[in-house]
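Just one protein chain is left out here, and the rest sit where they should.
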Amino acid sequence: MYQFLKNLDRRWIFLSMLLAVAIPILMRIAFPEVVSKQAKMVFDAVESIPDGSNVLLSFDFDPASEGELLPMAQAFTRHCSAKGHKQYYMALWPLGSPMVDKSLDTIRAEYPDLEYGIDYMKFDYKAGGEAVIRMITTDLRGMFPLDSRGVSLDDIPMTKNIKNIQDMDLIINVSAGDPGTKQWVQFASTPFGITTVSGCTGVQAPQMYPYIPKQLAGVLGAIKAAAEYEAAIDEVYPEIAANPKAQEAKRRMGPQLVAHSLMVGLIIIGNCIYYVGRKRGDV
Amino acid sequence: MKKENQSNGLIWAVVFAIGAIMLIWSMSTSRTGQVWVTPVEHAFTETGVDEDGNAQWASIDAADATVGDIEWTTYSVVPDSQLTPELMESGTVSLSWSRTIGLWLAAIFTLFILSFLVGDNPAYKFAEAMVVGTSAGYVMVIGLWDVFVPNLLGKLMPGLVQSFALPGIEGSHQEFWWLYFIPAILIVMLLFQLMPSGGWISRWPIAFFIGITAGYRMIGYVEADLVAQIKAGIEPLVAFNGDGGFALWPTVNAFLLTIATLAAMVYFFFSIEHKGLVGKTARVGIWFLMITFGASFGYTVMGRIALLAARLEFLFGKWLHFIPSHIDFSFAAHLDWIILLQLM
Amino acid sequence: MKLQHLSYLSMIAICIATSQLFAESPAPPTGLTITDTPNDAGEACDLSWSMSPDDIFNPIRADEAEPNPETIVSAYLIERMTDDANGAEISEEDRTWRKVNEASAGSSTWTDRTVTPGWTYSYRITAVDNQKEHSEWCNGEASVTPSMQAFNWSKGWLAIFMLIFGGFVAYFINEARSGKKLWVRKIAGLVAIDEAVGRATEMGRPVLFVAGIQDINEIQTLAGLTVLSRVARTAAEYGAQIEVPTCRSLVMAAARETVEAAYLSAGRPDSYQPDRIHYLTDEQFAFVAGVTGYMVREEPAACVYMGGFYAESLILAETGNHIGAIQVAGTAMPSQLPFFVASCDYTLIGEEFFAASAYLSNDPLQIGSLKGQDYGKFVSVFILVVGIFFATLTNFSDADAKQGFAAQTLSFITDNMLGDAGLLPVSEGNTDDTGDDS
Partner (left out) sequence: MKRLVPLIIAICAGFVLIIANFIPYAQEWGSTAQEWFNILAVGAMVLGGGNLIKLHLMKVSAKNKGWGYSVVTIGCFFATLVIGLSKMGVHPNPIYPDYDWSGYYLEEGSGLWWIYEHMVVPLTSMMFAMLAFYVATAAFRAFRAKNTEATLLLVTAGIVLLGRTYAGVWLFGWLPESMEWLRFDNLTVWIMDIPNTAGTRAITIGIALGVVATSLRILLGVDRSYLGQD
């Protein structure tokens, strides 16, 4: 047993990881969620501003991170739509524009009363990352003379009186890297004091903690926090709770749990091998 | 290090067997990998001319379109939940061959990449060659349509760009438009690198932007990461309850936070030898850095598994139609079994 | 007067009162002041006013009874008129009052960012209730002409810090230039690079260098290129082959200059092969696919990762581990450090990575900059400790003593030095309008 584990072909580990994720997906296992402090802070940031506030949603991720961030982005969209916030969508990643489109599709399907140009609108992708952020903090039209459909901002009711993003009441940033939350904090939230919340990948989340609460009003880290955020929304908005599409993140927590316990198991086994090996003197 | 071959055959056999069973099972029970679409007609008619002499168009019902109007058809995907056998036979929806082939290709390419885990093989090499070529072409296309056309051509030749690619922009030059000759010239200078002898000219644009980067980044980092982080670190060491009483745990936490921050900063001093008190402090600093890394690792694992889950959902759901539609929360009661099975 | 008459009169009075009640408009906001936003390019004006007494968010209403439901303020309407356009033609629309904003109830400030520098504007404000009834207009006390400031004083301390940090670095570079020997501790892992290149030479296998996946407009990439210069030089001296796939075209162009110069300074310009420094694709994971493919096929003996890395770090490091290469990594991406720490032989953590680029060059001038960096750190620690000391002290003093020395010093450190409140604290008589606690 020891010899087998010591010389274990790493592909057996690959296979067990594949099964640990695949089986819960095929069986659709899910577990209940308890809303944590961070998820509550983010929820409150969106909930506490008056209905109809200006909210900028920047979706800075691409299909590669879709599995981790799309449920979170969708939850933000549903929450803002239910609150009737004016939603301004943008994407700083070249492949991020289709991610915004998925949110617009959600609004069209689930909130047919909301109208493009009055309740929500979309800016097209612009290259430049943080330069875009810096520019739109002072001059929105300099960067985006047109919306994603090619219409001038002056002809869109909800952008007519917006000079720059300092007119936003809240920035929601869903980010998978650079440009992302760090750049929004550096160039929009810190210098201009615009309330900002972030939904980011698990890998970024620990780096965002020092920014809380002054530079960031809250952080959602990865799919677990998205599931908690969904649970927080469910408590206040029963119509969202009844929508199976709004439970994506919770469903994704099934494979998470099994895979995480596999990881812990692997660490323990690895250390047992190490311990036994050291006793036998062959390390 | 090379002991792969002993179990190579076994692993391949296991992988192929599972895959084949799933594929056959899926194909015998559902419309594996099929995409059905419904056509959407678009028609536009000219309504007049605006003050600049540009034609104005309005969307009309396709049935009313006449000669001179513009018409085209797009297709939208029918969601699986709505696709019933009656609908499929009614003729209003049709099987989209291009999207069906695309879906199969996407699934096969996903498996090709996955096969790298078993070992380097022709399938992975093929996928690798393809992804490098495709994505290099793709980023060039994006660069051209998203940056080059609107931000350079659109500034230098707005009339031309307005007339063909971006009808929404102003057709006349903006103030200071001639400044955009600078990046155009810089590009030309950069391309001198292709010359055998004039390569040194390409250093000018590179040096220009390296200088810009140095100046521009420095300020950003000092403002947001240095000054703001020092400010964020200034918190009282002693905490009180709301009623003025001494709060033990918040005080301990505040002390720990401060000591840990300072200790970790000491680790990064380069001109002091890590001996004696400094050495011990630096050691404590490393401990806190390691806890930070551990936490970061744990968080990241979560993200990575979500990504894998999304890809498997694509394979099992969109392609093979395997995933049941209900969510099962009852497994929370059997958590002990799941964890036990894992540890086996 | 007869009692009957009195009751008639009172009935009439009630009628008048109720009819007025239905047409009642809210009380107007008061004291509209307009100022040119300080420290900007003259493109904004700050407006502030006192809320209408009928605004339920008005703090002076706090202990009053139920508000009159007919006159609850729902919004403030702000109008603007251009008085003077600095000689330019004023459009018809700008010459009359026109709506520029509708601020929600409970707000008492707004910044108009649609102004043109040098023009002169007047403002007026009214409260609107739920029945769309307007209050009387409150006119701004004076018109305002936004103008551009020459220097942004809110960033005054930032400039001072830049001078201090820059001064230290420049001073020690100068020290080193004048021949003074500066001591810097050994950074573990840097020696390993030479070792790794040496081993690659022995085994006749290439050295792989990846300078991150960011473009040259990132400092990390520049630091990575400096390390590359050293690695390439060692490789040239040993006669090892170096392979540099890049994720950006400009990095390829810059890396070629760097490596060519390194080969030249090692005295072997003829062994320089520009095609070994090549572009793959901008797409992150396509790039990784290409690099890992190269790794399993060519099996480089040493892999050096120096630059800005993202998720690809672990794919690279695990593949490198699988092929048994010596791996040295350095990055300032905190999120990727755990993976490099876990999978590589040596890892340069954050600041060490930047230091390494100086350390490796063996250039006394560059090492001088490290010393300056340390002094910068010392200043940071000092401010942090002093700030925490005064914050703790302030916390001990009771609520009445908030104006004491400790509190004032603390506010000077956090608001002026580390904040954007300007060079010096605002004088005593002027403190009432600084509502922000940023």
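Labels for the chains are A, B and C, by order of writing; each one numbers its residues from 1.
The rule is short, and it goes like this: a residue touches a chain if its C-beta (ideal position, glycine included) is under 8 Å from a C-beta of that chain, and two chains touch if they have at least 3 such contacts.
Only a predicted model underlies this, so the values are computations on that prediction, with no experimental measurement involved.
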Neighbouring shown chains of the undisplayed chain, as defined at the top: A, B, C
Candidate in contact with the missing chain, chosen from B:88, B:130 or B:237: B:130
Omitted-chain contact residue, chosen from B:119, B:171, B:298 or B:317: B:298
Full-complex contact with the absent chain, from C:234, C:258 or C:392: C:258
For chain A, residues in touch with the removed chain: 8, 10, 13-14, 16-18, 21, 31-34, 36-38, 63-67, 95, 97-98, 127-131, 134-135, 138-139, 148-151, 206-207, 209-210, 222, 224, 253, 256-257, 259-264, 266-267, 269-271, 274-275
Residues of chain C in contact with the chain not shown: 39-42, 148-152, 155, 158-159, 162, 165-166, 169-170, 173, 215, 217, 219, 222-223, 225-226, 228-229, 246, 248-250, 252-254, 257-258, 260-262, 264-265, 275, 278-286, 288-289, 297, 311, 314-315, 317-318, 321, 332, 334, 337-339, 341-343, 349-351, 353-355, 357-358, 361, 363, 365-366, 369-370, 372-373, 376-377, 380
Missing-partner contacts on chain B, residue numbers: 42, 44, 46, 55, 57, 59, 70, 72, 74-75, 98-99, 102-103, 105-107, 109-110, 113-114, 116-117, 125-145, 147-148, 151-152, 163-168, 179-180, 182-184, 186-187, 190-191, 193-194, 200, 203-219, 221-222, 225-226, 229-230, 232-233, 253, 256-258, 260-261, 264-265, 267-268, 285-302, 304-305, 307-308, 310-311, 314, 332, 335, 339
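The rule we apply is simple: only the chains that are shown with their structure count from here on.
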Pair joined by more contacting C-beta pairs (A-B or A-C): A-B
Approximate Å spacing (C-alpha centroids) for the pair chain B, chain C: 23
Where chain A and chain B are represented by their mean Cα positions, the distance between them in whole Å: 12
Mean-CA-position distance for chain C and chain A (Å): 21
Residues within chain B bordering two or more other chains: 139, 223, 228, 292, 296, 300, 304
Chain A, residues touching no fewer than two other chains: 64, 191, 203, 206-207
Chain C-touching residues of chain B, taken from the complex the two chains share: 1, 113, 116, 120, 124-125, 127-128, 131-132, 134-136, 138-139, 190, 193, 202-203, 206, 209-210, 212-214, 217-219, 221-223, 226-228, 230-231, 233-240, 258, 261-262, 265, 268-274, 289, 292-294, 296-297, 300, 304
Of chain C, residues touching chain B in the complex: 157-158, 161-162, 165, 182-185, 187, 216-219, 222, 250, 253-254, 256-257, 280-283, 285-287, 289-290, 292-293, 296-297, 311, 322-324, 334-335, 337-339, 341-342, 349-352, 355, 370-371, 373-374, 377, 380-381, 383-385, 387-388, 391-392, 394-396, 410, 413-414, 418-419
Residues of chain A that touch chain C when the two form their complex: 10, 50, 64, 138, 161, 163-164, 166-167, 177-178, 191, 193, 203-204, 206-207
